[in-house]
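Quick one: the structure is below, and I'll ask about it shortly.
Other chains of the complex are left out, but the ones given are in their true place.
Each chain carries a letter (A and B) given by its place in the written order, and its residues are counted from 1.
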Amino acid sequence: DFLHALHEIIPAFGASTDDLERCRLNGFVECGDQNKENFQKAMLLVEQVKVSKGSPPFTCLLEGPSGSGKSALAATVGIDSDFPYVKIVSAEAMIGLHESTKCAQIVKVFEDAYKSPLSIIILDEIERLLEYVPIGPRFSHIISQTLLVLLKRLPPKGKNLLVIGTTSEVGFLYSVGFCYAFSVAYHVPTLKTDDAKKVLQQLNVFADEDMDAAAEALNDVPIKKLYMLIEMAAKGKSGGASEAIYSGKEKIRMSHFYDCLKDAVRY
Amino acid sequence: DFLHALHEIIPAFGASTDDLERCRLNGFVECGDQNKENFQKAMLLVEQVKVSKGSPPFTCLLEGPSGSGKSALAATVGIDSDFPYVKIVSAEAMIGLHESTKCAQIVKVFEDAYKSPLSIIILDEIERLLEYVPIGPRFSHIISQTLLVLLKRLPPKGKNLLVIGTTSEVGFLYSVGFCYAFSVAYHVPTLKTDDAKKVLQQLNVFADEDMDAAAEALNDVPIKKLYMLIEMAAKGKSGGASEAIYSGKEKIRMSHFYDCLKDAVRY
């Protein structure tokens, strides 16, 4: 089955598994049909890359709201691909660098990939790589040009490359013509009531009679926020209740849970 | 009780208590239910950080009108947290520096925090850190990118971090997508008539029969302006009356008090 498959594959030598694992600290649980399908389609792309005989990079964009699990999905595909070169390009690793240095580093990642017969490059949070701010709007002209060219550039003979991009600003990417640089785009959604319920059942922190109400309240919430809210709610109104909750001795109080929901920043 | 608790906690070695104390020269008196609740919720976050087992930084935004007590609240939470590393990042300390130097200093604060098991970083007046001016609007692109990445970056294993931001320009922060980098946001309000009255009663500078009118006139005033107005009004129309007022021998004249209100810059 789907989740089982994830654990059978051991990442090959050379891939920066540590960086990838940091993107899925909570592992990779099943959270809805669309996410499952996204994973399967992405793994099919991986297969396609393996048998390709010379072509421009395969390119796939994961887009969806902030915190919906795009990076976790990309990292999991990278880990499970078994490719000798898997690299994540993230703003985090280039903090404080000048935009031309960032370009150089990005080009370097592609050139390294060209040396491996099979590679995956993850461009994580493309809007952040492009230093995008909505006012103006402003973003790095030179980084955007560099990426646009790299996404189209033919690797050397016998080298095959899959590029996975993630973004929560798909509107911006369209407006700068960036989306057209990707062949396929998969939408990574927020959780629906049903998806949230499944995750809550595994966590087992609500009383049975509250489960439906809690799941309902979490409709349309990104998975990241679900985890955060449960952690806050488990503390209790006056703190210190977590242990009792997680050990199953107590359950989260719905009134406190609703309070936590109220303070959370809305998207 | 609430205020009592504040004074029991001795800040641990390493925290820059001096800088924090400068943010609450008037101490930290009770001034309304919402402020009390804000303090309690923030202290709960502190508890949550203590027991966290690896996660991105906890992030909390204090937003409200200028002078409403956001910095004082953040500083008090920092002092009362008992964390080994508590640091306030303020524009004041980086005056005249180039924006890239500011970035480097901010990154340094985060890297220092990553060395302590428990840390709090206060990003005070984020709009000022971002060098925001409403016309244009303009702000530092590079500082905003740096902060956005830092607010999301996972600390090393075993290190837990709470980031408290303050701002009186929450509209701007939303417009640049900055608010979404915070998990929770608490509103720090101006004083309502009732809140103002409580503070006035403690100060005891108005005649009993004037108290209600004075409190009414101070409805919707930030606490900072209340202190300033009382200080000005206490002088009297021709100066030199303060001593008599504060010692209780005389009371502030309402007509002079209203005059002072008129000259004050309105927000």
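We take it that a contact is a pair of C-beta atoms (placed from the backbone, for glycine too) under 8 Å apart; a residue touches a chain by one contact, two chains touch by 3 or more.
What you see is a predicted model, and the numbers here were worked out from it, not measured in a lab.
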Subunit number of the complete homomer, 2 shown here: 6
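In the analysis below, only the chains that are shown with their structure count from here on.
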Field rot_deg for pair subunit A/subunit B, CA superposition, rounded to the nearest 5 degrees, holds 60
Using Cα averages as centroids, what's the distance between subunit A and subunit B in whole Å? 35
Using the touch definition up top, name the residues of subunit A that touch subunit B in the complex. 22, 25, 66, 91-92, 95-96, 128, 131, 133-135, 138, 225, 228, 231-232, 235, 238-240, 242, 263-265, 267
Can you name the residues of subunit B that touch subunit A in the complex? 41, 43-44, 47-48, 51-52, 54-55, 61, 100, 103-104, 107, 137, 139, 141-142, 144-146, 148-150, 152-154, 175-177, 179-180, 182-186
